[in-house]
Structure formats: C-alpha cells, structure tokens
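Missing here is one protein chain; the remaining ones are kept as they sit in the complex.
Chain naming follows the written order as A, B and C, and within any one chain the residues start at number 1.
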Amino acid sequence: MKKIGVLTSGGDSPGMNAAIRAVVRSSVARGLEVYGIYDGYKGLVEDRMVKLTRFSVSDMIIKGGTMLGSARLPEFKEPEIIDKAVDILKNRGIDGLVVVGGDGTFRGAQALSERGIACIALPGTIDNDIAATEYSIGFDTALQTVIENVDKLRDTSSSHHRCSVIEVMGNRCGDLALYSGITTGAEIIITSDSEFKLETVIEKLNYFDLVKQKNHAIVIISEKITDVYQLAKEISKQTGFSGRATVLGHIQRGGSPTAFDRLLATRMGDKAVERIVEGFKSECICLVNNEIVAVDINEALNTPEPNRKQLVELHERLV
Amino acid sequence: MKKIGVLTSGGDSPGMNAAIRAVVRSSVARGLEVYGIYDGYKGLVEDRMVKLTRFSVSDMIIKGGTMLGSARLPEFKEPEIIDKAVDILKNRGIDGLVVVGGDGTFRGAQALSERGIACIALPGTIDNDIAATEYSIGFDTALQTVIENVDKLRDTSSSHHRCSVIEVMGNRCGDLALYSGITTGAEIIITSDSEFKLETVIEKLNYFDLVKQKNHAIVIISEKITDVYQLAKEISKQTGFSGRATVLGHIQRGGSPTAFDRLLATRMGDKAVERIVEGFKSECICLVNNEIVAVDINEALNTPEPNRKQLVELHERLV
Amino acid sequence: MKKIGVLTSGGDSPGMNAAIRAVVRSSVARGLEVYGIYDGYKGLVEDRMVKLTRFSVSDMIIKGGTMLGSARLPEFKEPEIIDKAVDILKNRGIDGLVVVGGDGTFRGAQALSERGIACIALPGTIDNDIAATEYSIGFDTALQTVIENVDKLRDTSSSHHRCSVIEVMGNRCGDLALYSGITTGAEIIITSDSEFKLETVIEKLNYFDLVKQKNHAIVIISEKITDVYQLAKEISKQTGFSGRATVLGHIQRGGSPTAFDRLLATRMGDKAVERIVEGFKSECICLVNNEIVAVDINEALNTPEPNRKQLVELHERLV
Partner (left out) sequence: MKKIGVLTSGGDSPGMNAAIRAVVRSSVARGLEVYGIYDGYKGLVEDRMVKLTRFSVSDMIIKGGTMLGSARLPEFKEPEIIDKAVDILKNRGIDGLVVVGGDGTFRGAQALSERGIACIALPGTIDNDIAATEYSIGFDTALQTVIENVDKLRDTSSSHHRCSVIEVMGNRCGDLALYSGITTGAEIIITSDSEFKLETVIEKLNYFDLVKQKNHAIVIISEKITDVYQLAKEISKQTGFSGRATVLGHIQRGGSPTAFDRLLATRMGDKAVERIVEGFKSECICLVNNEIVAVDINEALNTPEPNRKQLVELHERLV
C-alpha cells in the first residue's frame, strides 16, 4: 500500500490543522497510509514522524495552530540535507509528501520532487503572499482577527479624538493591510506597494481632522515599513489627533479558523491527495477563479503578484 | 445633477449596511445625489425617503442589519403598484435605483426597469440562493455564526454522548447546511437536495456510535425539511445517542459582517453606482470567477442552481 | 498517600474543566493522588476512573464541556447504589471526593458523606440555581452567550419592526433571563417568579410600539413557561410588531469559559482540596460576599432563594 507524509512548515496559519485532517482522512478513504512529520522539514531530516489515523485528527478542523508543529530550516536547500530527507523517506517507503506553508516551503517541495519524491504543496500563510492562489489558508482568519481588533480600537479612538495606528503582518504582500483597511473604513492604508512619506500621512490626517471634521482616524500599516510608535508620536505632535500605536503581532496567527479557511483547507487537502494518487509529482494546489486547481510548482513560484490598483482606488473613493 | 435611490428589501442580511455605505459614498464621489428609501419597496410606494450624505453612513460598514429597514411587499408586481413607484421616483427626479435583496427584490427591480427606471440589484441574502453569484452578501457572516454555535454545541455534546441536531436557514438553497456541515465536521448533513429518510439517519448514527465509536454526533439540517424536535426524540429512542435539537433561527441574520462580506458588499455597491453612471438599466452585480461583474437581471434570474455534488462527496469522504 | 476522586455530574457547564484542572493540580501540589471518574455517579458505580497527573489537565482551563463526561443517575439515592459506590471507593482506597454539579449532585455527595466518604461539592450549573453561592460555575459564560446572541437579534429585529422572543435556560431560577434582560435592554422579562399573562405582554408591547414609538422589542423568557413559538404568533396577531421566537437551547452550555468562570472554578477547585486535606467531610464551596468559603452541604441545600425584587424594579425603572 502506498505511503505518504504530511508536514506543516514556516510560520503557522489558522487552517493548517483542517488541512492535515483533510489529507489524513482523504488518504485513508483512498487506501493510503499517512504519516505526520513533526516540525516541518526540520522534523523530516531528524526522522521524527508518526502514523496518523482518522481518529488522530478528530475535532482538529476547529483548532488553530498546527498539531504537527512547524519550524523554519533555512538550510533545507543544501544538497546533502535534501538527500538526507530523501533517504529517510525512501527508507520508510514514503513516496509522496503533502507540505503546507509559504514559498520557502514550496521551494523545499520543489527540491524534493526533483529527487523523485512526489510533492504536492498547499499555500498556508496568513500573508496571502502566494500569487498563484486567490486566497491562502489562514488569510481570511487573520483578516477577521485584524478587523475585530480594529473595531475595538474604533470605540476607544472616537472617545478621545484619537488616531489609532495599527501595524499588521504582511510585508512583501500588503493584502492584510489593504483588505482590513477597506473593511474597517480606515482613513489611511500604508503597504509596501505605496511608498511611505510622513508628510503625506500628516497632511491627510489634518485634512480629515480640519476639513472632514472626523472625530477619530484609523491608519493601518504593514509591518517593517516604519516604527509605528514613532509615527504615533509624530501624529500627536503635528495633527489635532492624539496618536496611539498598536502592533497586532502574533495574535494574527492564532484563533480557530473561519468557515472560509476551514473549507479552503479541507478542499485543498483532499485535492492534494487526489493528485498524488493520480501520480502527479510537483504541484501546488491553488484557488483560481474560485475553483480548486493544481498548478505546477515552478509556475506557481513564478506567478507575478496580482495588481491591487482597483482596490486601492476603491478605498480612496470611499474613505 | 443625477439623482439615485438605494433600498434594502426582503429578509435582511449582514453587510447590507456596508453596501448602502458604498453606494452612498461612491455616488457622492461620482457627483450623484443619493436618497435612502425606507423599508424596501413598501417605503418606496409610500414615498418615504431621505437624502444621504457621506456622513450619514459613517461607521455603518461594521453594523449588522440595515439602517434603511427592510420589508416584504408581495403586491409589488401588480401594475398599478409599480406605476405608483415609478411616478414617485419621477416626481422626485430619481432616475436610478440600487436595490439590495434576494430574488423577489430582483423581480421588483426588473419590473421597474421595464418602465424606464435604471435598476441595479445586489444579491443580499444569507441563504446564498442567487445562483448567478458565487457568494451573496451576508452568507459568509451567517455561515460563521452557524459554525461558532455548532462549535459550542460540540463541547456539551461530547460531554454527554449526545447527538446535536441543528436546524439552519436556507430551504431552497442548502448551502448554509452543506458548508457549515463540512466546516464543523458534522456527521450528517441534510438539505432539500438530499432526500430525507428517518431510517437512513438512524442507521448512519448507529454506525457512527457502534462501529466508529464516536462519543457524540452532529446533524445539520436545512429549515422546513422536518420537525427537528421530533427528529431528536426519535434519535434518543432508536440510537445510543441522546438527541437534542437546536433551531438557530434569526440569530443567523444578525451580527457585524465578516471581513469577507464587508469587502463583497463594498465592491458590489461601488460597482452598482459605476454601472448606473455608465447608463446601464437592468443588471445585477455578481461575483463570478472571483471577479465583480454585472449580469443582466433576466439572465441572473434564470441561472441554473450550481451543482454541489463535489462538496457532498467531499463531506462523505472525510466524515 | 491520600487518594481522592473528582467527578462532574448533571448538566455540564463551562468552567467544569477549569475546576477539574484546579482540583488535580492543587491535589498534586498538596501531595495527594487524584482519580478522574467518568460520567459522574454513573461512572462511579461502574468503577470507571483513571489516574490524573498535572499533565492530564494541560490547556483544560480554556475548554468548554467536561473532559470527564457527565451523566444523570436518578437512582443515585437508593441505599444499595450508594453502598456500591462506597465499596468501590473503599476498594480503591479513595477516601475523598470532589463533585461538581447542581443540587442533585449535592444530594449524592451528602449521601456518600453520611457513609463516611469525605465529599466537597462545587456548584457547577449555568442556571445559577444554588442559592448558597452568589455565582455558580458556568453562569457568567452562559449569560455572556445569551447576550451576544440577543445583541445579534437586535440588529435584525430593528430592521423589520420586529419583536424577538428569546427563550433562555433556567426554569426554577430565572437569573439567566433576568440578568440577560437587564444587560441587553430587553423590553420585557418573564421568569417563573413573575406570573405569565399573555394579555399583559400584549398590552406592554402595544404601549412600547404606540406610545414609546420603539421600532423593535425584545422579550426574554425562561424555559418551560409557555410555548414561545405560539407566543410569537400571538404578538404578530395582536400588536404592531411581527413576532419571532428563538430558543437558545444547549448553545448556552457550550463555549470556552469567561475569565470570571475560569477564576471562580479555579479558586473553588483549589479550596475544595484544601478542605479535604484539612479533614472536612460534607461541604460545598460557595462565593459569599465575594469570598470563597466552605458551607455545610445540608445548610447549602436549605438556603432560601435570594430575593431579586431590586433587580426587577431596576429593570422596570430603566426600560
């Protein structure tokens, strides 16, 4: 009987457990034996894994985090490390692998598939930074966590003529900032796509304060663009608003996945097993035109970033 | 300057306020005057409306329900009623209308457009029963409300070897039951598509209890299929589980919209105004292949129901 | 070394796991061995129990339901059943027991203590129907679940000039209805203390509709007082509101406990172990004047119901 492995790698995202559950149950339903590999590629090269049954994943669809653990292993591109992983898998008779993670994880899968291990990758990242898929597993939950917290800041901001500056995750990809900014009615959205100029922010805020008579303002900004605590200080100094910064941080990675992420993860996990059974070797599962499809990993890794111009204009039109 | 009206009709759904906000702000941004019509077509034929500014809709994006109110007016197909509405709109110089609601609302828009009023309809229903769009405004929020409650029932069910029977909304369209069933790991899903047989349910439950050794079971069923309190009694009688029924009811219509619904409503509302400005007269805004597009209303009303066979099989494979 | 047992009995309530965790860890810290008994008194007379360590209860403080399971065993007053339980405990060398549940559970503890088993009872019920304690474990969480759902119904009620009738748990004790009614600004609260008259409800609603010009109304009613679906129908018939009924049911028993319940359960569980170590034999742990105290079980069972007159008047004054 065919044996496959499943692992989660890189930063965790809500829905990874739902994906693991789907991979396990879909494998069992299709007559495969499935092994859970601990802590991503790190656990793989250390040969740490356990056989999973349909019972091992009971109730997992509702849980945040990843039951298999996750880790980063930057060295997982060096030939000897890859070879070691291949040997371990071959010794165990595992000829297929489903990996869940971001593009680093995808590259690992690519390397393994080049050495004959059938690898199917699922996009699991809260940043939505896999251009090949419309949504990655965890993005919707992280987005929901962000807007619920921004809604709370709105209460207290409007009580104090305050400007709340909220830093969200996603540097290379600004979707968390852009989507949460639009859906919370934020006055200003700053991502790595839009160049950041302090003067511009101050100018806009003074306009919202003096011309538009807003009694509070919300600024949402992607991580690693500027020191938001400093930015808040400048806002207090140069505008009528008193600035306050909040860094949401790792809260965005936690929580029970939304229905959207549970379904996405479940469909993708099932599809991955289907593709392995059908003999495909180097693919990533994506949501394209609202359909679950398989895309060649190289192709997926080279998909150009989508253009968010329309959404940016939408925000400017409605703010 | 061009004047348009906006109304919400039929059962309310979370995100209607976000849609109203988008219509108002997008209109103002494009130089239109916009009137909010109270209580749907009922308020229209009673000439109850108010001018809305961008301030009228501040903070509305996060609020459940509809600030304009909603009502059902079955008579809104009789020629004289339609004529009355047309006269009222003409007297006020309103030549365009954005309506948010279900298919009844769409038919009203169709009738008005046939008499020369430009009407753009947005799908606002928690049932996701507008086949022309992949998702309707409010479905994602209702689905989230359902799974959060089912997750709570899971706690208590597993403490008592119980079978929880949960009735959700959506009779003509079983999406709420099907999607929530898959995303909560429900043992059994019953919709109007799958014929309901008591014996089959009992048989399956006994299988889960005796063969699969599950210590609790969840059954999700669409409204108007059977008396769920009676069904729970039969389960207690004929299986090892003690059955308990819960009818979620109108809770499913309430709550602050999810990020997904806020974005969908915002994009659709903006698109509707764009189409009116471009001179289109009888369309509905839909999400197709994850894009916001305009579809002719007649076409939209005649779109065949999507086939959910794949999702049903997915559920059976993983349960 | 001393051995004790812990069990949860009757209807489950959020915080029971936090109580079990506290009992286990406090026992280990005080050098006792502790056994978890499955499914309440039923599991006890069937001698189903397992040794628990501090690891067995990791992460349990945040989980709803009860990890030990719960059941009702009405026969657990018949002498031979009690004797059987005592024999099982003696054979295992267990001379102390902590039980969590409602007054039925307390009576069981009383019977056991009369036969020489040291029993300390914790009030675990969402109904808050143990008069000896200001709050029982689970009440605050159930109350929070109720108000979050009523807040959702408020959105949709006000969109349709509707009267939402919500049935909550707690028949003998109306606290869930009274407290949720006050904290959601419900127009009418009906408990077993206030006699129910349809005419009065209709009269009040017409007053709120016509005189006070309210555009929606909320009625909260305790279970087992009247058929709420019928009541909603009458409201639609006899008032300007369209009535809609919701039965919250078992949702009220689920969910992660609130901070209040986690703390209450933790303090009570620890106190119970302290009392057993100190050699007390037949007590219940209560919150009195905001202090955790031990009360003789007989005394606790005979404490008269608190008078809620002040809260009822407060509601009438502010509605």
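Criterion: a contact is a pair of C-beta atoms (placed from the backbone, for glycine too) under 8 Å apart; a residue touches a chain by one contact, two chains touch by 3 or more.
All values derive from a computational prediction rather than experimental measurement.
Trainee: Using the touch definition from the header, name the shown chains in contact with the chain that isn't displayed.
Mentor: Every shown chain touched by the left-out chain: A, C.
Trainee: Which residue, A:29, A:71, A:277 or A:295, contacts the hidden chain when the whole complex is considered?
Mentor: A:71
Trainee: Write down which of C:39, C:103, C:127 or C:140 is the residue touching the left-out chain.
Mentor: If we include the chain that is not displayed, C:140 is the one touching it.
Trainee: I'm checking contacts with the chain that's been left out. Which of A:145, A:184 or A:282 qualifies?
Mentor: The single option touching the absent chain is A:145.
Trainee: Kindly state which of the options A:245, A:259, A:273 or A:292 is in contact with the chain not pictured.
Mentor: A:245
Trainee: Check the options C:48, C:84, C:204 or C:267 and report the residue that touches the missing chain.
Mentor: Residue touching the chain left out of view: C:267.
Trainee: I need the residue numbers on subunit C that touch the omitted chain, in ascending order.
Mentor: 21-22, 25-26, 29, 58-59, 61-62, 134, 140, 143-144, 146-147, 151, 154, 179-180, 182-185, 256, 258-260, 262-263, 266-267, 270, 287, 289-290, 314, 317-318
Trainee: Touching the missing chain, which residues of subunit A?
Mentor: Contact residues on subunit A toward the absent chain are 8, 12, 14, 63-66, 69-71, 145, 149, 151-161, 164, 215, 244-247, 249-251, 253-255.
Assume only the chains that are shown with their structure count from here on.
Trainee: Can you give the whole-Å distance between the Cα centres of subunit B and subunit C?
Mentor: A distance of 35 Å separates the two centres.
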